[in-house]
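So the structure is just underneath, and the comments pick up after that.
Shown here: the complex without one of its protein chains, the others still in place.
When the chains are written out, they are named A, B and C in that same order, and each has its own residue count from 1.
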Amino acid sequence: MKKLINEPADVVSEALLGIEAAHPELKIDHASKVIYRGDAPVSGKVALISGGGSGHEPLHGGFVGPGMLDAACAGEMFTSPVPEQMLTATKAVDGGAGVVHIVKNYTGDVMNFEMAAELAAAEAGIDVVSVVTDDDVAVQDSLYTAGRRGVGVTVILEKIVGAAAEQGRPLAEVADIAKLVNANGRSMGMALTSCTVPAAGKPTFELAEDEMEIGIGIHGEPGRRRVPLAPAKEIAEMLVEPILSDLPFTSGDPVIAFVNGMGGTPLIELYLMYNEVARILGGHGVGIARSLVGPYITSLEMAGCSVTLVKATDDLLALWDAPVNTPALRWGV
Amino acid sequence: MKKLINEPADVVSEALLGIEAAHPELKIDHASKVIYRGDAPVSGKVALISGGGSGHEPLHGGFVGPGMLDAACAGEMFTSPVPEQMLTATKAVDGGAGVVHIVKNYTGDVMNFEMAAELAAAEAGIDVVSVVTDDDVAVQDSLYTAGRRGVGVTVILEKIVGAAAEQGRPLAEVADIAKLVNANGRSMGMALTSCTVPAAGKPTFELAEDEMEIGIGIHGEPGRRRVPLAPAKEIAEMLVEPILSDLPFTSGDPVIAFVNGMGGTPLIELYLMYNEVARILGGHGVGIARSLVGPYITSLEMAGCSVTLVKATDDLLALWDAPVNTPALRWGV
Amino acid sequence: MSETATLSGLNAWVREFAALVDEHKEELTRLDSAIGDGDHGINMERGMAAVLAALDGAETPSSAALLKNVGMTLVSAVGGASGPLYGTFFLRLASACGEVTEVDADTFAKAVRAGLDGIVARGKAESGDKTMYDALAPAADALDEALAGGSSLRAALEAAADAAEAGRDATSPMPARKGRASYLGERSVGHQDPGATSAALLFRAAASVLG
Partner (left out) sequence: MSETATLSGLNAWVREFAALVDEHKEELTRLDSAIGDGDHGINMERGMAAVLAALDGAETPSSAALLKNVGMTLVSAVGGASGPLYGTFFLRLASACGEVTEVDADTFAKAVRAGLDGIVARGKAESGDKTMYDALAPAADALDEALAGGSSLRAALEAAADAAEAGRDATSPMPARKGRASYLGERSVGHQDPGATSAALLFRAAASVLG
């Protein structure tokens, strides 16, 4: 295992020290492993909390700041945070207008956030609305699965919903926008290599030099199928076509197109993939209104990428364009 | 070789198509492989051009835009661009106030930029000042080397000098600021893994599971020495101490601290490294005035990092803080 | 042979479970790597180490106090799917055992049933979903049945542990329908469920020290 770390057990807490040192505009609760925007709680503003296992950086801590999240709870590597963290965060950021929990749809995340919301209601009487993201078309949403995983759409959602909250919109509206973005978004990912959880010390799965996994999530887990390595053109089709056939795009609908790196793939390859994605979308008459290219929801050092498309409305685009000031996304300020 | 590409020979040109699709605010000359800010030439403004081999993204194309570069010339993978590219770019961006070429100190880059500058003077009578970055303390700057390599300082320099040019400062002053940043900056890098140039198809060098390279550049070349894998704490010392002993920091001097990822290292590890770097600097009484953490000058999918420190003045810090609007660095707008 | 679960017996059970988890940490992680995210052993080990540390410093004068401490510690130290599930199991066990220092076999069996119900309430697992439920439910059934047939607590726990292990083994051919493994669909077939494997350890620990 080759990593820039000290003890595997200390990776998350030491990275939080680094985030604190690099971003004095944030506040870090090291005991609870929660990252706060510096001016939290913002009175009268709906507060946004997300969180999840670590190893997906910049998600979620890199999205804390004005115009996006109020707090992010960092779990152990690839393991959802525990209810206490979300409870602490919920109490700390509540500005009186209620709190939205943004939860990626994994059994563990959903259960831990659920317990936190129960406790927040019982202990502190705080209004919490949970929004679960489940955009991964690689997973069939049926009785036979835990439902679709929450992946790339989470990034787009946190930005857009963060802007809505920043504008002072009320809890119900903010939650509705979150649900709309999730309903309008679909993703699909692939891996060229596996990744290694520091405490495990070896790759979660093995892939031969001529193989890749299609339909992976973001936890170094194997995907839906293992296929021979293919050119970028074909990989792009394997990712985009299932999205388009799942989401009823009408020709001409504007989308936010997001090509995400899994952590170990260089930017030049992501731009090359973006070109393929844009080409395929053009062929379907889907217009790209906004784009995002880079490693934003990662799986440690995994090589690979995912594609997320979100069907946008004018309101959603305006919220996307609104100012944001976080370590990983910043514009307008 | 596992990469998200089509033909190895087409990687650079296809990535440029992706950059064009994702960033409509830029202009791309595909024949010359030059990326321009959309409103170039900006009349009366000193123009900044950089360029170099591809495979270091976001450097340099990701730094084109208001407040930073006017143009970036993309060479083949790890191979400096050719004089024609810089000549074309120089003519295209000259707004009458002269042009600064920012050249990383590699024999090939220096010679190709030199030929371009000669041609620009001869053919078009354009005032070109070349500034060579040579900040890599892993290389001894002596008669026995080609001089220090230009690495991380190039990123900081392009931001700061871009701001100076945007403010309308004259050519000589802009060039002086560039030289000052370079003189005040030092870097040192390391690799956990090698990387693969697509056309070569296999890693440039091989590293055992328990080895790392200290003192690497950004071209997948071996470093100064190969040592056993070590904890992040020790790696940070191996990188920071040679910088501090080379640059005459006075205790209390504010620095811009930059922990850069080589392309395949996840952000969580970079923040962990940043913590170690900040701790060591604290021990030396060096105050961090600004910071940058992320993969900004990379070596394809290499795992590893580099540390850059730039001793700052108030003017340099103000220029660092000035608005910038590029694909990879954006704030204040 | 004691017919009750004493406070020290419950204590020994928790410690024995921690020891077995520690011993099988790699196996649990390996199983989770095949069909999950490769952290089940790490999660359980972190959780049980936290439990041991918590118990060392705590006053736990009753079964409820002891088991509640275990449950709370698991909820706040594990995360993931197994944290809330095992945590809820012990919290329900605590309520069902009550503020006593000794519970009889029937009470213990009812407490186990309550714990199982808690897991279902949180995770909505059904039989055949390929989860810890598939080891825990047969174990609870075997415990009830053996006690009803007149077995001693120890013998009934033996039967329960055997049933848990049979249930664990039976998860192999199942396609997963809950948790991360469900994403793999048919690709999960042929792999034993990690959570069912740790659940079998829980009952094996009980059989070797309780009653």
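The definition used in the following text is that a residue touches a chain if its C-beta (ideal position, glycine included) is under 8 Å from a C-beta of that chain, and two chains touch if they have at least 3 such contacts.
Predicted model only: the values in this text are computed from it and were never measured.
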Review point. Of the chains that are displayed, which are in contact with the missing one across the whole complex?
Key: B
Check your understanding: Which of these touches the unseen chain: B:His101, B:Arg149, B:Arg169 or B:Lys311?
Key -> B:Arg149
Review point. Considering the whole complex, which of B:Gly220, B:Gly264 or B:Pro327 touches the chain not shown?
Key: B:Gly220
Exercise for review: Looking beyond the chains shown, say which of B:Phe78, B:Phe249, B:Tyr296 or B:Trp320 touches the absent one.
Suggested key: B:Phe78
Revision key, fill the gap. Note that chain B touches the chain not displayed via residues 53, 75-84, 106-108, 111-112, 114-115, 138-140, 143-146, 149, 197, 199-200, 204-205, 217, 219-222, 224-225
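Here is the rule we use: only the chains that are shown with their structure count from here on.
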Check your understanding: Should the pattern of chain-chain touching be classed as line, ring, star, complete or other?
Key -> line
Revision key, fill the gap. Maximum distance between Cα centroids and chain C occurs for chain B
Exercise for review: When you average C-alpha coordinates per chain, which one falls nearest the overall C-alpha average? Tell me, please.
Suggested key: A
Practice item. Round to the nearest whole Å and give the separation of the Cα centres of chain B and chain C. Key: 55
Point to revise | chain B, residues touching no fewer than two other chains | key: none
Study note, to complete from the structure: The positions of chain C in contact with two or more other chains are none
